[in-house]
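Just one protein chain is left out here, and the rest sit where they should.
Up next, subunit A:
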Amino acid sequence: MSGESATRITPGNALRPEDIAEKVAAGTRISQDVAEYALRLGDDALILAQRLGWWISRAPEIEEDIALGNIALDLLGHARSFLTYAGSAWGKTEDDLAYWRSEPEFRSSFLVEQPNGDFAKTIARQLVFSLYQYELYSRLVNSADETLAAIAAKALKEVDYHRDHAIQWTLRLGDGTEESHRRMKSGLDSVWPYVDELFADDELIDRLAGVAVRPSELRAPFDALLAQVLDEATLQVPEVQPAMTGNRGSQHSEHLGYILAEMQVIAREHPGATW
């Protein structure tokens, strides 16, 4: 930044996806395992961003359109960084990975693929995901992989806000009217079967000790804060059985195909187009 800006608007100096792309162009290459891990992180953020973007123009008030749109853009930023970094293992760009992979090649969790439902269900999904993601990123900042740590450090401040947004709405809907309480409870019940998948360890996590965060370690702090929030919101932790999920493999919920069709159609109809 040069000169004095009258409005004092500055972009700040956090790590951007473009910085990572530059390092990749300069020769940074990562292992298949690290790339696979970065894909999981990036795909969760990407698919949830795509889901949340639907709310723009459809939320209860324009202020909420903006709040959810803002959260979606934050997540898209995380996805861009993680996918750019992952792509260095295969010589692919963030766009190659976002627009040209097919459904079985995605590594998103079932939770982020779940439909938006009503506003309460979206808030329930946000509550679960942002509590999980906050615990995840707050440990990923200590990763032995400096790039993953730097992406997490930037993203953590954003997720802190996503978490607050979800908690505030959970309190208001849960402890609001009879109808808002009913909807919030129903929303929690419908996303709950997909919670366990977020906290499952597997061989990739074992191989990446020191680099990856062990998902199972996040469960206790997640449960503690969630119970506290739900208690204050006069709600209970759902007693719903876990669903069969894809465990970060090639199997996905029936929703992902539709999400990708919408997300990828323009890029695929006009390959290489820029604007």
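Methods note: contacts are C-beta pairs under 8 Å (C-beta built on N, C-alpha and C of every residue); 3 or more make two chains touch, one makes a residue touch a chain; residues count from 1.
The working rule: contacts and distances are computed from a predicted model.
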item: Options "Nitric oxide reductase NorE protein", "Cbb3-type cytochrome oxidase assembly protein CcoS", "TonB-dependent receptor" or "1,2-phenylacetyl-CoA epoxidase subunit B": UniProt name of the undisplayed chain; value: "1,2-phenylacetyl-CoA epoxidase subunit B"
item: Of A:D164, A:D202, A:D231 or A:E262, the one touching the omitted chain in the full complex; value: A:D164
item: Sole contact to the chain not displayed, among A:A67, A:L230 or A:M263; value: A:A67
item: Subunit A residues touching the omitted chain (full complex); value: 7-12, 60-64, 66-67, 70, 161, 164-165, 168, 171-173, 175-177, 179-180
